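Just one protein chain is left out here, and the rest sit where they should.
== subunit A ==
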């Protein structure tokens, strides 16, 4: 019996349109801003399944349907999806073709495809650090946010 092989897709959500409600203090990086807190991983996985069914029909939804959104943090607008290795491209396409979240136009960018969740996580932390550096903040709190979220996932 061969082990089930998976791919972990790390993605981030970009907001190409100018934010209207958010003040200038919330973020200094253009195009990336915190997501709506009501967007959870279960909501996203439902959306992805719908997208798969829409794009690839019953076949696609069935064959790549064992996806699960392992992690999504609205604060940094990044997430990790787990899919079977053979069908990760279908899920990637479904992510690419997703163009709004809760009525807000978005662009979803896949940052990394990895075989283990650990590497995806490390990449997420690395990118978050880089962004904080770009804004000019301290480096301490980012890791705390990401790690805290992880611990909550495991509970």
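The criterion applied here is as follows: a contact is a pair of C-beta atoms (placed from the backbone, for glycine too) under 8 Å apart; a residue touches a chain by one contact, two chains touch by 3 or more; residues count from 1.
We take it that contacts and distances are computed from a predicted model.
Student: The complex lacks one chain in this depiction; which UniProt name from "DNA replication complex GINS protein PSF1", "Nitrogen permease regulator 3", "PHP domain-like protein" or "RNA polymerase II transcription factor B subunit 2" does that chain carry?
Tutor: "PHP domain-like protein"
Student: Among the options A:8, A:71 or A:92, which residue touches the chain absent from this view?
Tutor: Here the residue in touch with the unshown chain is A:92.
Student: Mind listing the subunit A residues that contact the chain we can't see here?
Tutor: 14, 16-18, 30-31, 89, 92-93, 95-97, 99, 105-107, 109-110
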